[in-house]
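This is the structure I want to talk about, given as structure tokens.
Of the protein chains in this complex, all but one are displayed in their positions.
What follows is subunit A.
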Amino acid sequence: MLTRDNRDPAAGARLLLSLLAIALLWPGIHFSELDLSVLLAGDSQSEIGRFVSAFWPPAHGEEFLELLVQATLQTLAIATAGLALALLLAVPASLLASRALSLSAASRAGRPSPWAQLLRWPVRGLLIFLRSVPEIVWALLFVRAVGLGPTAGVLAIAITYSGMLGKVYAEIFESVDQRPAHALLQAGSGRLAAFAYGILPNVAAELLSYTVYRWECAIRASVVMGFVGAGGLGQQMDLSLRMFASGEVASLLLTFLVLVLLADQLSRLLRWRLA
């Protein structure tokens, strides 16, 4: 029996939350019809084996390599252009949606006035709308509108990723110590200046690493969108798969690996420079 002195007042709530999490997880497994035993069945194993064994050697003909380089450059261009367009919308939207620039929060112990809180909702709503539709759906839409090719992929990435970047940027701004910015606001500085001097130094590394990670995701997304005709490595992958050219598929997968590896190294380099 626990006495009053050594009982943790938070224990009850924590236990309840754990039980709730389990109760929510179980139907999730049930409804997604997850059944791992399928993987171990004989004929599916041999099917996977046959498919994978044809990967060696990866295709390395000169003509194919030229095609591969072209497609890789196109994929990188789609991802970069899409992300750059997304940033144009995400940066102002995140500044509007975040409490970090609130003048009223500075003199109300970090809580903005209800009125200011209300004004942030339309921006949050816009960001939710932008990221709620998957980029592949936007891509299908834009392929109809602007025709086959990379333009559809760029637009699709720009729209979805501005929603994601805006939301996460706003949360990163709020997650760091707000006192430096509040102190500056209380000394009469403008909002943007207070943000640049009080918040930006603390969030720069995290912003950068998240942006590079999103760029990496954009590369993957542009590959997926290639399947619906938005150009780049994905379109090449689609063609190779259709022709059962397993060696070419292997080369393409290796290219993905190298791209992600490079993105990872870039992120590390930039973080190291900022730290």
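Keep this in mind: a residue touches a chain if its C-beta (ideal position, glycine included) is under 8 Å from a C-beta of that chain, and two chains touch if they have at least 3 such contacts; residues count from 1.
The working rule: contacts and distances are computed from a predicted model.
Choosing from "Cation:proton antiporter", "Sugar ABC transporter permease", "Phosphonate transport system ATP-binding protein" or "Transcription elongation factor GreA", the protein name stored in UniProt for the chain missing from the display reads "Phosphonate transport system ATP-binding protein".
When the omitted chain is restored, the residue from A:Ala59, A:Ala79, A:Ala93 or A:Ala106 that touches it is A:Ala106.
Here the missing chain is touched by one residue of A:Phe55, A:Tyr197 or A:Phe256, and it is A:Tyr197. Listed here are the subunit A residues that touch the chain not shown: 103, 106-109, 111, 177, 179-180, 182-190, 192-194, 196-202, 204, 274.
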